[in-house]
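For this depiction, one protein chain was excluded, whereas all remaining protein chains were kept in their positions.
The block that comes next holds chain A.
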Amino acid sequence: MSAARWAGGPAGGEVTVEQTERHPITTEADVVRVRQVVRGLAVTAKMSLVDQTKVVTAASELARNTLVYGGGGSMTVDIVHSGRRRGLRAVFVDSGPGIPDLDLALTDGWTSGSGLGLGLSGSRRLVDDFAIESSPGAGTTVRVVKWSR
């Protein structure tokens, strides 16, 4: 049984990839590095300061989820082109216990841990495209894209 929720999604068109990096997320220090890497690429993609901050914050949330709830995993990040748009795509993968109820997990204020319960739902609002796939026992994959305006 597998569940997926898609919000937005690139409006068709081909996506070309420019620069791909993969970073492990196994310690708190890796979360810090993820933020730095994403900020660097956001600057490369010529995002505004607000968009940089938003995508960095989303990456920080998702990386911490990967670490805390997924038991560690990795982030693959690249700069993507679609038509004339340029953006940053980040994919967070873990092979943890998975999320049994995605709708619940995406509800503001709900948490299975001790956080504020805004990480997943909040980061969905911080990016342009947000996709999550998870099934119990098979880990979780979250894919986000932020387009520069």
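Basically, a contact is a pair of C-beta atoms (placed from the backbone, for glycine too) under 8 Å apart; a residue touches a chain by one contact, two chains touch by 3 or more; residues count from 1.
Just so it is clear, contacts and distances are computed from a predicted model.
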Undepicted complex member, UniProt protein name, chosen from "Energy-coupling factor transport system permease protein", "STAS domain-containing protein", "Xylose isomerase" or "Acyl-CoA dehydrogenase": "STAS domain-containing protein"
Contacting the left-out chain in the complete assembly, out of A:Glu61, A:Asp78 or A:Glu133: A:Glu61
Residues from chain A at the interface with the omitted partner, ascending: 28, 32, 35, 39, 49-50, 52-54, 56-57, 60-61, 64, 108, 115-116, 118-119, 121-123, 125-126
